[in-house]
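Input: a single structure, listed below in structure tokens.
The complex is shown incomplete by one protein chain, all other protein chains being positioned as in the whole.
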Amino acid sequence: MADGMRLSRESLQAALRQRGALWAPNDAGHWSQVEALPELGPIRPRRPVKDLFTPPRREIARWKAGAGPAEIEPAQPDQTPGSVFGVRPCDARALLLLDRAFLQPSCVDPHYKARRENLLLIGVACQPGPNCYCGVFGFGPDDKDAVDVMLTPEAGGFVAQAGSPRGQAFLATVPAGAAVPLAAPRPGPQPEWWTGLPDPKALYANFDHPMWHELGISCMNCGVCTQYCPTCQCFTIDDESFKGEIQRLRIVDNCQRSDFTRMAGGHNPRQVAASRLRQRVLHKFSYIPTQNPGLLGCTGCGRCVDLCPLDRHLFADVFEIMKRINQEAERVA
Amino acid sequence: MSDRYEPRIVGFLCNWCSYAGADLAGTSRLKVPANLRVVRVPCSGRINPLFIFKALEEGADGVMVSGCHPGDCHYISGNRYAKRKLAVLRRLLDWVGIEPERIHFTWLSASEGARYAVEVAEFVDKVRALGRHNPMARQGVAS
Partner (left out) sequence: MNQSLRETVKRLFTEGKVKSVLGYREHPLSKAVVATLITRPEDADTLIFDDRCVQNLARALTRDLPLPVGIVVKGCDGCAVSMRITEGDFAREQIVAIAVACAGVRADGKTLDERCQRCEMHVSPLADVTVGDTSSLPKPEKTRAETIAKIKAMTPAERFAFWQKAFEPCTHCYACREVCPLCNCAVCVTDQNAPRWIEQTAKPSSNLMWHMIRAFHHAGRCVDCGECQRACPEGVPMHLLDLCLAEDVEELFDFKTGVKQGGKWPFLLFNPEDPDSWLGGPHRG
């Protein structure tokens, strides 16, 4: 078993401050810049860490309205070096998926790239809540694979282990504490009735199944699940203006909105609520794993379950869908 | 020029009475404060509360709404509906902490050019007394 390094809170904080700015979740669970390491709650914060990398509202460019051609000032990527403290494994894993969207070679988002390059991810092992299901995706509450440094809290400080070469290099700058043996990684929680991930192809093959409509009645397409989802990444472009000053913004959008797929001319391929619900499930559990073997569109953070105003449960729905599909397949066979 | 604070007022005037009344004030060469920017609407019943909220948000210090006298509405009763909506709108502004006095409502006929001039002047004075600070007004693109 590999050893971890014991770090006092103060020496970690000093080293992080040395490195640059510091972000952490605040009391409301939103990510904000802080001066000192805050006390974290036991579970993931309310907002996913994607807010720092692809915020809900980001300026792309600005210009002034007036006669003659406008002088467009593109927004510059934020190159502030720093660290993010308190990243949970589920949120960090989600960033791997966002990388796929925003760092694909054909189209790199410079703002996202700058943030990813400049911010060190300091993970903190968590105490899973009642709706956390990272175990479904094969990792646990102290998984270090997607963060630079993973900390396990203990009295007065942390036990640190590096998750990446960058994290390794950072740990070398912190006054070394005693080496302590690391506990075996804890398995992630999963629903007791869960039997395994759905087959992406089987899900897609049942695109027109009536069950989507049966489930649709329990969903109102508010999109809260998408807004708090660490992997949801859809955005739209909008302009906002004030007295001739115009800002072009990239703002969060989501597939649950009725106008998300509405086209010029009025046609909307996802007219009914059930089709938008289906889109969310299929995107996470069929399209993404089909196109990117090894990746999934969900990391089991369970925010959607916690926050759904109508108490829907994504995993329970997916499980029910799979059960229906399997039963019907058996009947045919 | 004095450096007296000149409030900016948006006026929603009904096409059939109040706007004609404003015209009459002009053709009668009456002095009307220049603080009022007039928006002509087909009927006071057409005024969506959004118009008024938006005007305040975009920095108007006051909003004047004027329609035909009760019974004179070109569309029979649009102004009566407007009255009910505006009554609640004033209450709403009060509840969120914006002075309802920033909204002025008056019935004005096409023949009342003189009264139009008086109403506008009085309202401008009233808003000036309320002060520069319309709390709803935006300060910049991101506010």
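Chains here go by letter, A and B, matching the order in which they are written, and residues are numbered from 1 within each.
Note that in this section contacts are C-beta pairs under 8 Å (C-beta built on N, C-alpha and C of every residue); 3 or more make two chains touch, one makes a residue touch a chain.
What you see is a predicted model; the values in this text were computed from it and never measured.
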Touch criterion as defined above, residue of A:Val224, A:Cys255 or A:Leu282 at the omitted chain = A:Val224
State which residues belonging to chain A touch the missing partner chain.
-> 28, 46, 56-57, 191, 193, 214, 217-218, 220-224, 227-228, 236, 238, 240, 249, 251, 258-259, 272, 305, 307, 309-313, 315-316, 319-320
Pick out the residues on chain B that sit against the missing chain.
-> 49-50, 53-54, 57, 69-70, 77, 80-81, 83-92, 94-101, 103-109, 112, 115, 135-136, 138, 142-143
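Quick note on the criterion: only the chains that are shown with their structure count from here on.
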Chain A and chain B, separation of their C-alpha mean positions in angstrom = 49
Which of the residues in chain A come into contact with chain B in the complex?
-> 62, 240-243, 245-247
Can you list the chain B residues touching chain A in their complex?
-> 59, 138, 140-143
